[in-house]
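Shown here: the complex without one of its protein chains, the others still in place.
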Amino acid sequence: MITLNINGFEVEIKEGSTIYQAASSIGVKIPTLCHDERLKPHGSCRICVVEVEGARSLVASCSTPASNGMVVHTESESVITARREILDLMLANHPLDCLTCEKAGRCTLQDLCYQYDIEESSFDGKKKKYEKDTSNEFYYADQTKCILCGKCVYVCSQVQNTDAICFVDRGFETHVGTPFDLGLAKSTCVSCGNCVAACPVGALMPKRKEKFRYWEIDKVKTTCSYCGVGCQMELLVKDNKVVEVEPVKGHSNDGMLCVKGRFSYDFINHSSRLKKPMVRKNGVLEEVSWDEAYDVIANKITEVKESDGADAITGFSSARALTEENYLMTKLMRAVIGTNNIDHCARL
Amino acid sequence: MKSIAELEAIRKRAQEGVKLRSEKGGVRVVVGMATCGIAAGARPVMMAFVEEINKRELKNVVITQTGCIGACRLEPMVEVYQGEEKITYVKLTAEDARKIVAEHLVNGRVVKECTIGAYEK
Amino acid sequence: MDLYRSHVLVCGGTGCASSESGRIIDNFNELLIEHGLDKEVKIVKTGCFGLCEAGPVVVVYPEGAFYSMIKVSDVPTIVEEHLLKGRIVTDLLYKDHTTSETMNSIDEVGFYKKQRRVALRNCGVINPESIEEYIAFDGYQALGNVLTEMSPNQVIDIVKRSGLRGRGGGGFPTGTKWEFTQKAVGDLKYVACNADEGDPGAFMDRSVLEGDPHAIVEAMAIAGYAVGASKGFVYVRAEYPIAVKRLQIAIDQAKENGLLGEDIFGTGFNFDMEIRLGAGAFVCGEETALIASIEGKRGMPRVRPPFPAVKGIFDKPTLLNNVETFANIPQIILKGAEWFASIGTEKSKGTKVFALAGKINNTGLLEIPMGTTLREAIYDVGGGIPNGKAFKAVQTGGPSGGCIPAEYLDTPIDYDNLIALGSMMGSGGMIVLDEDNCMVDVARFFLDFTEEESCGKCTPCREGTKRMHELLDKIVDGKGTMDDVAKLETLAKTIKGASLCGLGQTAPNPVLSTLKYFRHEYEAHVLDHKCPAGVCSALLQYLVVPDLCKKCGICAAKCPVNCISGVKGKEVYLIDQDKCIKCGACMDACPFKAIKKG
Partner (left out) sequence: MTNGIADIQKADALFVTGSNTTESHPVIGAQIKRAARNGAKLIVADPRKIPLAEEADIFLKIKPGTSIALHNAMMNVIINEGLQDDKYIRENTENYEELVESLKKYSLEYAAEITGVEAYLIREAAIMYASAEAASILYCMGITQHTNGTETVMSLSNLALITGNIGKVGTGVNPLRGQNNVQGACDMGALPNVYTGYQPVTNTGAREKFEQAWGVKLSDKIGLTVTETFKAIDEDRVKMLYICGENPMISDPDTHHAERALDKVFLVVQDLFLTETAELADVVLPAASFAEKDGTFVNTERRIQRVRKAVEAPGEAKPDWIIFMELMNRLGYEEHFNSAEEIFEEIRQLTPQYAGVTYERIKNKGIQWPCPTLDHPGTNVLHAGKPARGAGFLKPVEHLESLEIGEDKYPLVMTTGRMLYQYHTRTMTGKTEGINLIAPELYAEINPSLAQEKGITDGEVVKVTSRRGSVTMKAKVTDRVNKEVVFVPFHWDSGANVLTNGDELDKYCKIPGLKVTGVNIEKAD
């Protein structure tokens, strides 16, 4: 354990931790655009610079190890000047279309410009302009908005390990692209959207089926209903409709989702969902009331039990349903109907 | 390479080949190679010097050439410098040259009969 | 090795090779055969002699006759006169700029007199493609001594005591770096040589690889023994084909002779090396970017720590030194730490190679003891400024170095003095600027380079160099304000303080140093709309001096945009400044010198 001083507070932390981690541990929030605990520190955005007494220059807190006796200031005048200058530089190369930008309300650049009072950039030079890459079915890449924090590239190469995207060109021309700039559809992208979730600005956005603003939605944390990994996710809900899904850091998924969990949620609100019970009458399924449906089932159960015994009734429960529902179905079969004929598709 | 001795052997051998570029002391054999010298047969003389010195693996010997010394009648002329001493040989043949290497350069005995002094007598 | 009576050394460095030294060699060979001299005269293609200004260079031993600027057509003369008849061809000898004296022997040339060649000692002396010649000049003896007589710790101790510091720019103590790598824990370790010489105009590393490649092979093997590595990588830019070829030959020869490979000198020490080609990105000279590139990734710096000594190539402890640093190693081993430490200043030991360019007579490569003053380097070795112009500044350290004005000319050159002056040693670029250079334009020139070469990873460097460049453009165009100058300065300081790697942290140096020493030039551009050196075309005006104008109308006739008006024989001509494109055609055309630039 080492002890350092951050903004006048003594902090004790495990050796090898960064200044950023030390600050976080006592609730000192250092702004950052590129930091992600899952990644090897890469120190790209430089927003998290802090002042360390005795150091030659400002240091990036996300990638500088804390050391014993270090005295750190996270919001000193020189730090604020540098942060404002860096934000100024970012904004100089970023469209000011927050009014219509889909990321508005959840854009870290927007938040930081607000926090540090950057209304507009003081530079008026060249701005980058790229065609949107909309070739992927589920998300688009708008390099015009990219601030090159690099999170998407590193999430793709270090977390998702797909290596679909990379940096292309150098200097001011640097942008995130696919090999030979052939576009996402022709890349090795598996549409997991984990880069999209990492993007702090509006450069990588899910393709929306309907418009919404982030401040209009409710978020509900739940567990993905596809495979058995049990990824944690948030359903974004507007007007009783799931309009987007986002990954949440959970034990098993480490903040990741796959294409199914992330983008294949249309079934929830699909028009072909069953809305009423149906009973086959004269060979045709007809909508009926719940009462009638229950009656038909209950009568059949009683009938079969009487004629062939309870073991002539079988139930298939579902690996898709809740634990509680599986329990209740076994109870229905075993306690109420009286048979152990209950199974599910565990083997398929 | 399995030993320092091997390296040393290569070095010794190789140094011979490059000493021209670094040697400051030693023996200098200066062959007069102007038109007069060549006309009088300086080329085979010099070749004889080169071959013989090579054959005997002599160290610290530099063969160089020079222009007309002024006594064209005595060509082919060769001057052997060793420290302060200078011996001038004249009217040499290739045979003489080999002799000078064997006697003068190896054994330190001036080949008297070929020196300018002997000829002028 | 056969004995020859004469050796003709022809420079095969890139500079001379581009002025046809290859054809010169061919011609020599043909003529030697023709004259029957091929058994007695040997042609040796060497590495760079350093005095590139005088290239192609031919030196004839044993006389040491130093022929300069040799053309293919000069070869017959040298063969027929010098080689056949022993008459030195005086006309072709190198002439000293300052004294205009003809120099007979290479030893007399002023350019070499104040030099002390340690790293370059074999360049221009040996045939780089011959391991025998290298061995003849004590090659591989240091490796032999190290392997048979010394422990790794003793080797590191010698390097430490020699005081050698990294010649790639950082100036980190080499011995300490070796020690860190030795102490790092790893099942595998690597030694890497940074030959990604990226500074425009610097070519000392190329020269060493072209002129003395075995020195690098030997030094890397020594380093491998010291730090416990058995594998070496040399990262060379693909733009150095000759260097790559000769280094590969050297590696192959060393392998053939058992000086690389297994059980070297029977000591059980194994060392092998291979070349990795870089694509010539400036940033790949940065050590972490270079490592990424060797690993096959995009050359982009990463944060340190961990330092390469702990986690380098493929996350294994890696010793990374540059070519010139390695070139010093065999000499230090052979001659001792004390010998090396006796050269130079208190904190900077040994010699340093500089690539001298710009407004200087002796353009080329020079190796001088640390502590030599800038003045000595520029005037005594470099031969001073041509055409009697006045010295203005010297820019050291490559594109991210700073400009040092005349008042500091007597500063002894070492790492710390240069940093104190707002510049740096870098890899040894030295560009001399004279009164005709505009310092704002110079700053812009270097920014143009660093902006293009920024890897694009961190915000300050990627975005900031672009904006600095734009602000400089604005000032150079006469559209700048003092606000812009202030903004430029703040921005430069932010980039210096907040960038990720050395490239970004030093990229503002040209701006900061020119703002420090030549602020008046910035002010002249902004406040007076004038470029004092007359370089910035937007601020230039061509004016007709009425008193001198003879109303001939030639200027108006020559003007490509018809912006000169006047009546022939009656009226003095007048240039419309709004339309003028500053081509200067009028000034050139005026027979009476009545048009002035200002």
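Per-chain residue numbering starts at 1, and chain names A, B and C are given in the order in which the chains are listed.
Heads up, the rule we're going with is that contacts are C-beta pairs under 8 Å (C-beta built on N, C-alpha and C of every residue); 3 or more make two chains touch, one makes a residue touch a chain.
If you're wondering where the values come from, they're calculated on a predicted model, not measured in any experiment.
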item	value
Omitted chain - touching chains that are shown	A
Residue in contact with the excluded chain [from A:F9, A:Y114 or A:Y327]	A:Y327
Residue of A:I26, A:L96 or A:A312 touching the missing chain in the full complex	A:A312
Where the missing chain touches chain A, by residue	137-138, 158-162, 190-192, 207, 218, 220-232, 235, 237, 240-242, 250-254, 256-260, 263-270, 272-280, 285, 290, 293-298, 300-302, 304, 307-308, 310-348
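In the analysis below, only the chains that are shown with their structure count from here on.
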item	value
Chain A and chain B: spacing of chain centres that average the CA atoms, whole Å	88
For the chain B and chain C complex, residues of the former touching the latter	1-4, 7, 10-11, 13-18, 20-23, 28, 31-35, 38, 43, 46-47, 49-50, 53-54, 62-67
Chain C-touching residues of chain A, taken from the complex the two chains share	40-47, 49, 57-58, 60, 63-65, 78, 81-82, 85-86, 89-90, 92-93, 122-123, 125-126, 147-148, 150, 166-167, 169-174
Chain B partner contacts - residues on chain C that touch it in the complex	1-7, 9, 36, 39-40, 61-63, 83-87, 125-126, 132-133, 135-141, 144, 148, 257-259, 263-266
